Structure formats: C-alpha cells, structure tokens
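Shown here: the complex without one of its protein chains, the others still in place.
In order of appearance the chains are A and B, and numbering begins at 1 in each one.
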Amino acid sequence: MDYIVVEHIFLLVLVTLFSVMQNAFFAQKVEKEGRSQNVKASTLERVSCANRNCMDSYPTFLAVMWCAGLCLNQAPAAFAGIIYLFARQKYFIGYMGQTCQSTPGFQFGKRILLFLFLMCIVGIVSFLLVRYASSDYKEYVETITSAASALLLIP
Amino acid sequence: MDYIVVEHIFLLVLVTLFSVMQNAFFAQKVEKEGRSQNVKASTLERVSCANRNCMDSYPTFLAVMWCAGLCLNQAPAAFAGIIYLFARQKYFIGYMGQTCQSTPGFQFGKRILLFLFLMCIVGIVSFLLVRYASSDYKEYVETITSAASALLLIP
Partner (left out) sequence: MDYIVVEHIFLLVLVTLFSVMQNAFFAQKVEKEGRSQNVKASTLERVSCANRNCMDSYPTFLAVMWCAGLCLNQAPAAFAGIIYLFARQKYFIGYMGQTCQSTPGFQFGKRILLFLFLMCIVGIVSFLLVRYASSDYKEYVETITSAASALLLIP
C-alpha cells in the first residue's frame, strides 16, 4: 500500500521539503540578524516581521496544497506550490514594511492560494459527480487544471 | 486509488476549505484595520491579537481533526470541525481582550478539540482491538461517536 500512496504524493512531499528548507533559511536569517550586535534595530524587526508573516500563512498553504493534490492531481498542485515558494522568497527578500500588524502574510501569493482552493472545489465536485451522477469528467478536468496552472506564471 | 481516498476525506477537505476561507477573512479584517488611518490603535491591536490567537491554534486544530477523521470516521470529525469554526468566528467577532499574551487561543473550542482528541484515541484503540484481539467493535464505536457529536451543539 505504501508504494501506491507514495506514487500519488511524492511531488507534494518534495514541495513540502522545499518549503521546510525555506523556513529554515528564514529562521537562520532572523537568528543571524538577532545575533549581530551592530545592526540597526529596524533591520532585525523588519526581517522578523517578514518571517512572522510568512509563518502565519504557512499552515494554510500546506493544507490547501495537500487537499488540492489529494482531491484532483498532484502535478498542478505541486507546480503551484513551487510558484508560491518563489513568491514567498521574493516577498521575504524585498520586505520593506515597518509595522508588523498591517501585513498579515496573505498579501503575496493570493492568486496561487485561490488557484489551489479552486482545485480542491473542482476535485470534490468531480468526485461527487462520479459518485452520484456516474459521469466521469475527471480526466478532462485534470487536463484543464494542468493547462490552467501554467497561467500562474503570468506575473 | 484516488477515488477511494477522496471518498474517505472529502468532508474533511470541505471543512479545511471553510477554515481557509475564514483565515483569509480574518487576515483581510486585520489588513483593513491596519490601512485605515483614523482608527484607534487599540482596535487594530485587538483585531490583530484575535487573529494571532486564532492562527496559533490553527495547526493543532487541523492535525486533530484530520487524525480523528482518518482514524475513526470523517462525518463526526467534520461536524465538530464546523462547530469549531463557528466558535472561532464568535471569538474573533467578540474579542475584547487588550493584552495579547494572556489569551493563547486555546480558550475557545477547548471542548471541541477534546472531543476530536478522544475520537483519535478511540479510533486507535479500536484499531488495536481489531488487530490483536480480532474483535470488531468499530461499527458500534462509529455509531456512538456520531451520536455523541450531537452533544457538541449544547452551548
């Protein structure tokens, strides 16, 4: 059974591992800023806030990505996940906000989260169609989703 | 295999999607408060603290709900999840605390989390009984759990 399961989730696991590496990178960045004495306090605060904002939306991102991958197809979900990680990296590097509270971490990657969210809904609707109307559109839906995920590349 | 898996988790996925929508709603609320200039600082701080408290216990909630749904039965777990989301909404709307630290986000929905926690334990005990004592009480347990989940509606 393990083999079958891994076949359906290994791309999701890979993206999760990348996100964990990114989390560790963010944390190390904060730690380095905190340790150096002659740094301006504002820099530390800024890095720390960017880290907090990223971590705040992390469980949401994981939940949506895994649901989308399990319900429909792992390939577009993992692809969207990778793009989200790039958006997060860009957000963290270029973070220039001063106040922590005004930016609750959902301002970047909104479109990607929405795409994953729609994937979940499409997956569940498709499952219900198969179950109650016994009409199998799943393959068409998967093809369309894979094609649509390319649209996320448009900045 | 996908079809079989989705059949056992689609209610959990739905509740997860609702919780994600709620997170986005909370985040937007904080963002709106942060952007408006003529607002009292205390309002922003209060909304921000309520959001933080909600997000702090979010991974715990997700983990317990999914474990309960996978180990025993998804219907009562998803039902308890929905009630938890209502409790969280009520908590967020009516949040009147001033200090962030005294309210670590576990004060609402304690009973629901406890119920989901017990579901997990019952599910694992039931699994071990099936495996080692080959006595299958699972159906009785599932019926009792579904009935017990109605008790969560008592305020």
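Definition applied: contacts are C-beta pairs under 8 Å (C-beta built on N, C-alpha and C of every residue); 3 or more make two chains touch, one makes a residue touch a chain.
These numbers come from a predicted model, not from an experiment.
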Self-check item: Touch with the omitted chain, as defined above, among A:V30, A:I83 or A:V130
Solution: A:V30
Exercise. May I ask you to list the residues on subunit B that touch the chain which is not drawn?
Key: 4-5, 8, 56-57, 59-60, 63-64, 67, 70-71, 99, 101-107, 113, 117, 120-121, 123-124, 127-128, 130-131
Quiz prompt | Absent-chain interface as seen on subunit A, which is shown | solution = 1-3, 5-7, 9-10, 13-14, 16-17, 19-20, 23-24, 26-28, 30-31, 34-35, 44-45, 48, 51, 55, 58-59, 62
